[in-house]
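Heads up, one of the protein chains got dropped from this complex, but the rest are sitting where they should.
Letters A, B and C mark the chains in the order given here, with residues in each chain numbered from 1 onward.
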Amino acid sequence: MSYIRPVFRHPDLPRNALGFTRKDYEGAISTLCAGCGHDSISAAIVQACFELALPPHKVAKLSGIGCSSKTPTYFLGNSHGFNSVHGRMPSVATGANLANRELIYIGVSGDGDTASIGMGQFTHVVRRNLNMMYVVENNGCYGLTKGQDSATADIGSASKKGEPNHFEPIDLASVALQLGATFVARSFSGDRAQLVPLIKAAISHRGFAFIDVISPCVTFNNNPKSTKGYEHVREHLAATGTVDFVPFKEEISTEYEQGESKEVALHDGSVVHLHKADPELDITSRRSALRLIKDYKAKDQILTGLLYMDENSQDLHEILGTSKAPLRDLAAAELCPGQKVLDKLNESWR
Amino acid sequence: MSYIRPVFRHPDLPRNALGFTRKDYEGAISTLCAGCGHDSISAAIVQACFELALPPHKVAKLSGIGCSSKTPTYFLGNSHGFNSVHGRMPSVATGANLANRELIYIGVSGDGDTASIGMGQFTHVVRRNLNMMYVVENNGCYGLTKGQDSATADIGSASKKGEPNHFEPIDLASVALQLGATFVARSFSGDRAQLVPLIKAAISHRGFAFIDVISPCVTFNNNPKSTKGYEHVREHLAATGTVDFVPFKEEISTEYEQGESKEVALHDGSVVHLHKADPELDITSRRSALRLIKDYKAKDQILTGLLYMDENSQDLHEILGTSKAPLRDLAAAELCPGQKVLDKLNESWR
Amino acid sequence: MKRIEAVNDFVIKFANVNGTGSASANNMFAKAVFRMGLPVSPKNIFPSNIQGLPTWYEVRVSEKGYLGRRGGVDMMVGMNPQSMAKDIQEIDSGGYFFYDSSKPLDLRMMRSDVHFIGVPLKDLCQREFSDPRQQQLFRNVIYVGALAALLDIEFEVLRGLVSDQFRGKEKLITPNVRALELGYHYASEHYVCPLGIRLERRDAVGDQILIDGNTAAGLGAIYGGATVAAWYPITPSTSVVDGFDKYCKRLRIDPGSGNKNYAIVQAEDELAAIGMVIGASWNGARAFTATSGPGISLMSEFLGLAYFAEIPAVLIDVQRAGPSTGMPTRTQQSDILACAYASHGDTKHVLLFPSTPRECFEMTAQAFDLAESLQTPVIMLTDLDLGMNDTMSPPLVWDDTREYQRGKVFNEEQLEAMSERFGRYLDIDDDGIPYRTYPGTHPSKGAFFTRGTSRDEYAVYTEDGDAYEKNMQRLLKKWDTAKQRVPAPELIKAGKGSKIGVIHFGTSRCATLEAIDSLQAEGVAIDTLRLRGFPFNKTVDAFIEEHETVFLVEQNRDAQMRTLLVNECLISPRQLIPILNYNGTPITAKYIREEILQVVRGDNVRPLRKQRSVKESV
Partner (left out) sequence: MKRIEAVNDFVIKFANVNGTGSASANNMFAKAVFRMGLPVSPKNIFPSNIQGLPTWYEVRVSEKGYLGRRGGVDMMVGMNPQSMAKDIQEIDSGGYFFYDSSKPLDLRMMRSDVHFIGVPLKDLCQREFSDPRQQQLFRNVIYVGALAALLDIEFEVLRGLVSDQFRGKEKLITPNVRALELGYHYASEHYVCPLGIRLERRDAVGDQILIDGNTAAGLGAIYGGATVAAWYPITPSTSVVDGFDKYCKRLRIDPGSGNKNYAIVQAEDELAAIGMVIGASWNGARAFTATSGPGISLMSEFLGLAYFAEIPAVLIDVQRAGPSTGMPTRTQQSDILACAYASHGDTKHVLLFPSTPRECFEMTAQAFDLAESLQTPVIMLTDLDLGMNDTMSPPLVWDDTREYQRGKVFNEEQLEAMSERFGRYLDIDDDGIPYRTYPGTHPSKGAFFTRGTSRDEYAVYTEDGDAYEKNMQRLLKKWDTAKQRVPAPELIKAGKGSKIGVIHFGTSRCATLEAIDSLQAEGVAIDTLRLRGFPFNKTVDAFIEEHETVFLVEQNRDAQMRTLLVNECLISPRQLIPILNYNGTPITAKYIREEILQVVRGDNVRPLRKQRSVKESV
């Protein structure tokens, strides 16, 4: 890998070990709604990659389809990106990783992209312990298609159309743990202080690193029962049957200490209860993680932070026993046995 | 529902409450390999339906593709059946059930059909708590395509080709529990005494009833390291590169008591350790089921029997609030609002 | 300086920012024109994004009733700083530019041949409303008020629209009307009203309605007796199920029990959606799904099953632009091949091509009759243009004496009376269509096993080649039967025994007919044939044979409909000259007119240039 330094230098800006500035990790300007949690996550990824001093071009960004899946365009502008098809990013990432085990793979998906159409591929990429970071930007709805409930929406929560959801939400972190994921974490888009280190850990993890990030959709997660906010406007929209009005909002951010609980109010007035790192939690035990997630859920709280980690797992390449050199770099000589071998083989078919 | 009695009567054969004989619940002759576990399960289904005295025509059989998915042809010959496409039976069953909530739905699938290509649909049919019995005839391999490992194959187990599997097996019972299934059980194809009552309970359950049935593939689950059996023949086949020799085998059956453990030897000499109903198990607690499954797995045992059951859940129709009468039976009058209504609506668009 | 003068015949385009609430205001504008008895066709040109990107609303007013896209802009309402420079460039010379003069315009954007009309919307808002959200929202309402003065919209019409819209929410009426007045008064005080382009009440819309095709389709499903809808959200099809949902809540809930006489399931993906539709149809319910391109690709395995196992299924494909994700918020007619021959093996599917909201309504209802009587999938191919834009249409009608055609289904009595063995795939009537039974019909007769594998006439699995071949031939016979059942094409003769014909379908209708009119006026007589269903019936062959030069108007790159015509009617592709528009915006009369003239003017009716471009385009 060549670590050539960036061409332009901003003497004033802080640099990382590789001499890159934060700017070198940024992407195009976001086209998401002002205040969308997804943008906060993009910023955290930029920060994490900067702090890890990754050569930007040695990272590959992959995603499916959705507002969340658009975000790879908005970070790491010097990295190749692949915005594939809805729900199928895991397979594309698997192929990419097989071709070149040396790059760093960052996958971004949404709760619809992963828990609905993508559930099958998600299950199997976990099972293969593919060496990548897989971030779900979880807003409990389908943002890009205007707010339908997703499979992670809480029971009773209501989309903009005002209809409560009646189905058991899928807890992707628990499912990942159940399926044998080797790194599982949960966080909140606004909690930069927690998110950045988690992302750094996930990128550094060898194997499949999953982060479920609660990332409010400021536009469609509007609980009509909400007292806060702007019924007036909503009624106006309801009456006109158009959902094209998105009041400008500030991004929600929060900070709190290890072991603390925290209430975070979303734009629509609904509240998420977060809890950071329970002392009981043994991050080397799947079962303790699964148990505590449920304990907190019972208290209507969401346990955040690193939930489980297995440092000694084998990633897909190790399981398959593929060459240490990236497969894509193998020379024709190593790949093509040539006519002599063919002569022998032809004999065997006579 | 009309309970007309069958036309022909066999005075000698025992009859159930409806006056049907066991024969009335049988299907076409099986074309599966002699000794295939799947046939034992078909027999158990026939027995259960007979004992439950179901009107055969009020049952609908659905399946995907695979040896297991072929079996609905081999039971309940007087019921409509639907052998759909690979891995997609859950969606077909969902549609069928929506159309007529009064029929009894029996879904049969395989571990490949469910845990690989069907994982997404399986996840969501569980989540919707569709009122049906869903049986996975689990042999850890793809029988119909000649024995590749499936996603439920145990680590280290070797298919006929002799290659050990390196991936974490998916435990469908645990996944179902995790996803909120309202009835979860596990059994062994040869254990008629346990299987029949489980099937009866599953059919009687209102909501999604899942049974994971270990069902050895006599043809492709041949562990080459196995001492028992017929290396000679196998070597012969290996040498000739043809896998078309299937020595005739007896079906494996077993019987043991509640609370007992039991070793069952498969045709290839490999052994499954079964354990029936742990006293600790609280079948009203998901968590106790999940915990015990893991405890036994740790001991390299498989916990069988009814693992979890929630009698008070709402099935899909109740969640949606659909009419009590089958949707398919609604008359045009109830469905078509007519021109008068249309006149009003037209006004609203002027 | 020249200024465009026009009464009831102009194009006004609104340039807004996505998510600023402009849609409702713009709709109000279009509806007002409509209520003045004037034909209007508004088209949304929106981004695949939720907030902050440019979005346009193009409104054509045409007393003559031409509803296709005209092209060109007489007046631009420029509410979006991002796109303003480009927007101003787009205005026809002598046209008008309306903007918010709260901030001065960047002089570099000025054009000497365009009339600039500024109204300080922001300032007016701030003076009037305190809540910043209201300020943003009502800016839009104010410009509608101003336009009322500038274009002579009857204020009473606007007032009426507001009170209709907010019936039941009276407290919202006052501020809205107030906002309208603000704009109205400011404009009348500061500008000579009306401008050169203006409106005058006419009686040119009759009893027509203004509705989007998707809502009409959703309602068609209700009237068609659909009880199960399974879908997965995707633009531009989402509003089909939204419409079904909305009106089911009003029309399909049992007043007594409050129970629903319908079920809507948001599936986990399109494979599941079509699977549910097939399961429900197999079990005797009328079921449908709605999707767009990517969904069609994902549904193709199941469509093959439904074709081969002969299970009814209704699918509404609201086409969008491009392969893959393409341009999800643009329009095209490019799923024709994907739908007609969906799935591997020898398969072909019945297609319907609506051109108006009324046809969306009728054909959706008809699709269920066809699917059940033919026992096969029926796909209605509409598109974003028709599906998502309010479109003027004859009112929706339903013949209350009409009965659902449920197709050949044996009931319990028939089975009871039957002496011979029931054969699910027996061609008893020699029309290629066998008889089905619903599960649970009879305790001992009529049960059969449905499968995607080959089977004999009694639905018993077989690998016998002759049985397979016989069955596939029967399916062809059924295909021939279908030709008589699908809606016949609409033929319009120029009268003078024209040698030139134009074939069109779907949303190319308005632009095509407008182009033909204008050519007619110049003495070029052209017959037209509008395809409404696939497979084609004899009329189509005849039309092509009868004309020396036949044009085919399509909104895709590869002349996909030509492939079907050539294949089905065994005619030479050279007999058809494609007129292709595929940039994602609706085709215009102007373009069609020019394409036709190029060929007709030159004596060579099939010039090589065209031929080659056709060749490339295939």
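Everything that follows uses one rule, which is that contacts are C-beta pairs under 8 Å (C-beta built on N, C-alpha and C of every residue); 3 or more make two chains touch, one makes a residue touch a chain.
Just so it is clear, the structure is predicted and the values come from calculations on it, not from any experiment.
Taking the complete complex into account, the chain left out of view touches A, B, C.
Only one of C:D100, C:D335, C:E362 or C:E514 touches the absent chain when the whole complex is considered: C:D335.
Only one residue in the set A:P14, A:P279 or A:G338 touches the chain that does not appear here, and it is A:G338. In the complete complex, the residue from B:I65, B:I252 or B:L290 that touches the missing chain is B:I65. The residue touching the chain not shown here, chosen from B:D149, B:D212 or B:D278, is B:D149.
Counting over the whole complex, subunit C has residues 47-48, 293-294, 296-298, 300-301, 304-305, 307-309, 321-330, 332, 334-335, 337-338, 341-348, 451-454, 463, 465-466, 468-469, 472-473, 476, 480, 556-558, 560, 563, 566-568, 570-574, 582-585, 611, 614-618 touching the chain that is not drawn. Contacts to the hidden chain, counted on subunit A, fall at residues 1-7, 28, 55-58, 60, 62, 65, 72-73, 77-85, 88, 90-100, 102-103, 120-121, 123-124, 128, 316-317, 320-324, 327-328, 330, 332, 334-339, 341-342, 345-346, 349-350. Those residues of subunit B that touch the chain absent from the view are 31-34, 65, 67, 85-87, 116-117, 119, 142-146, 148-149, 151, 219, 230, 232-233, 235-237, 239-242, 244-247.
By our rule, only the chains that are shown with their structure count from here on.
The chain pair B-C and the chain pair A-C differ in C-beta contact count, and the higher one is B-C.
With centres defined as mean CA coordinates, subunit C is found 37 Å away from subunit A.
The mean-CA centres of subunit B and subunit C are about 43 angstrom from one another, to the nearest whole unit. Those residues of subunit B in touch with two or more other chains are numbered 120-121, 123-124, 128, 320.
Touching two or more other chains at once are residues 268-269 of subunit C.
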